[in-house]
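The structure appears below as structure tokens.
Excerpt of the complex: some chains, original placement.
In this document, chain identifiers A and B correspond to the written order of the chains, with residue numbering beginning at 1 in each.
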Amino acid sequence: MTDPEDLATRVREGELRIHELEEHTDHDTAAEARRLFVEGETGTDLESIGDYTFPAERADPNIENMIGAAQIPMGIVGPVDVNGEETGANDGGAADGEHYLPLATTEGALLASVNRGLGVIRTAGGADARVTKNGMTRAPVFRVKGVAEAAETVEWVNDNFDVLADAAESTTSHGELLDVEPYVVGDSVYLRFAYDTKDAMGMNMATIATGEACEIVESETPASLVALSGNLCSDKKPAAINAVEGRGRSVTADVLIPGELVEERLHTTADAIAEANTRKNLTGSAKAGSLGFNAHAANVVAAAFLATGQDEAQVVEAANTITTMDARRREDGTADLYASVSLASLEVGTVGGGTKLPTQSEALEILGLRGGGDPAGSNADALAEIIAVGALAGELSLLAALASRHLASAHEDLGR
Amino acid sequence: MTDPEDLATRVREGELRIHELEEHTDHDTAAEARRLFVEGETGTDLESIGDYTFPAERADPNIENMIGAAQIPMGIVGPVDVNGEETGANDGGAADGEHYLPLATTEGALLASVNRGLGVIRTAGGADARVTKNGMTRAPVFRVKGVAEAAETVEWVNDNFDVLADAAESTTSHGELLDVEPYVVGDSVYLRFAYDTKDAMGMNMATIATGEACEIVESETPASLVALSGNLCSDKKPAAINAVEGRGRSVTADVLIPGELVEERLHTTADAIAEANTRKNLTGSAKAGSLGFNAHAANVVAAAFLATGQDEAQVVEAANTITTMDARRREDGTADLYASVSLASLEVGTVGGGTKLPTQSEALEILGLRGGGDPAGSNADALAEIIAVGALAGELSLLAALASRHLASAHEDLGR
């Protein structure tokens, strides 16, 4: 009984439910039957959606009720030139050398803009990038009777990190518990667990490990678990706790661009770019009550996430970026441009999640970062650093465009 | 000279630049040549990326340097049951009846969870959903000499809305200027233009129209344009200004679920769900310094955006959601569950951007919302309402899972 038409009919007639199809046939036939059913119900032709090119079974860990695939155009920018070598007191970055960065998007002009920025960065000798903090977090919320029990719970947690680490790490071969930070609000106690999850983005690993640790907390303290996530994690929401304390990788990338290069290639000046950045990305975002002090870092983060199989919904906090642009004045009065991006909570992995799907896996191979790194965690670090340089290129290019248009109109003004 | 191998060689040898390929051959061959070049440079095999199924030329407005496509698994949930009929004093919603909602994601269990929530909503008689505000914004920043000129500029803008509307609307056949709100920070003046962009998401329309209006501002006031976006828009950044004032569609969806249904289908109680929501989504997010008071609305928004060709980077603010869950007590002491989601700044469109690509276009057809609506804007309104109900289902399902696990352990506690 694996004829897709028959299966679709049985769904239509209520004999089968739409999510039960995989129990009766292979995954591709199930997807086809589901398409037939939906086409019948909605009067549509889902030919393109059905024209996916991977075995449906490979997507089994990633989706239910599959009908096919969305095809998002993917392009390439680069090379992304990263200076990661170790130098003296400096441990170096995880990424080094030149990398092509695949980006998937439907936003016209994005790749052209990022590519322009990357070209300028290359001519300037490449960008520096460093992961300055790393920790995937999960923060359960517990109920206590009141503040006295809350204080007792906090005290127990502060005194028993090792006990919690043993429990948490018993569930994972790779993850390490780095920290447990307690927060009290009335009769709610939140414990923010942070893990080194190596090359995995690590949300599931952190959740399972934290679940185990919660059982200890419940047995040793008066606290009773209400929810394994109490939103101080904070996952898929914009939150100052991530912007301040980080989540996943905190990564910074920067470049110093000679004034001459700014003029030749970006058709503006360091001063004009710095002014646009200050009025828009710093003062403007301040006035907007924003947690994002950048121009469009989310564009690069979202496109790189799509291409490499990251969790698209995490773009919400992964794109949290402060962009700085300063005119560094030289003795002769001219100025070079110092440009940086600092992403506080970039959650990325090179194993698990969507990274195993065919197109996503190939995209990671383009970067040379498919699978686990050596040492563990270095591939995810490198991915974070390269995305950061991509975001830096995007910021540079857009701010230069704004500043040069302004310069142009300033020139017209003078001509009046 | 359209042999892709030859073109790849010429790129490798520096004769052609990677973005110039489309000038020398058709789009598909250009993409192939680019793949060959990247494969050579990186020692990879990009077969899956190259196995896209649309004419590359159709993606020309959406990407540069194309090498192929990312294939993201797409599934179906639903039907989404929306009560949109007009009733008395009530104008009704744009969406009405049952709709299948396509979602593209790599997050396992997401569709199953949303589907469970949608089933409960259907049994409860469907959800209500309404767009309560609509306006796509663009906020340029101007430089003035100081506060005196700033005050003069603000006064002129407040007195000349019609002049600005004429200029802005001269650039568009559909868009209408709704409002211009001035903000002053020292010698920077920000003007937040808001437009009704009908069925288009409208960012480009708003940008072009605002550019035209800026010329009037520059000629009639002392203000000089620094950047066409001054971040009070605020695009692709989490910002309170969007959470408070809205951007794109502000949409709310809700449902009242009988207590019996909560117990039978969600295996918990209205009280337990309300408690989990308060401790996690309200108090937890408050403590986290968050702009997102929900569990995982971003999951549904991101997956619907991917499937239907929306701008993935706008998930950052589009997912901005407050979820409320209340136990509405009945006379007999039992309680029903009132559940709602309010998305402040959901930027969606059914025309333009990525909506024309084949798989995305088919996804909109499944919803019956491909292209412009009648009246204009009604398709985008309906899309916003259906996504909101999807997000509501996701919130319900996850909070019920948290609450029922808690109930289970509470029962164990009693058994001790």
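FYI, a contact is a pair of C-beta atoms (placed from the backbone, for glycine too) under 8 Å apart; a residue touches a chain by one contact, two chains touch by 3 or more.
Just so it is clear, the model here is predicted, and its values are computed rather than measured.
Novice: With 2 chains shown in place, count up the copies in the whole assembly for me.
Specialist: Total copy number for the complex in this file: 4.
Here is the rule we go by: only the chains that are shown with their structure count from here on.
Novice: Hey, how far is the Cα centre of chain A from the one of chain B, in Å?
Specialist: About 17 Å separates the centre of chain A from that of chain B.
Novice: Which stretch or stretches of chain A touch chain B in the complex?
Specialist: 18-19, 34, 38, 41-42, 44-49, 51-54, 59, 61-77, 100, 102, 104-112, 115, 139, 141, 143, 183, 185-186, 188, 190, 218, 224-232, 234-244, 275-276, 279-281, 283-299, 301-303, 306-307, 309, 311-316, 319-320, 353-354, 357-363, 365-366, 368, 402-403, 405-406, 409-410, 413
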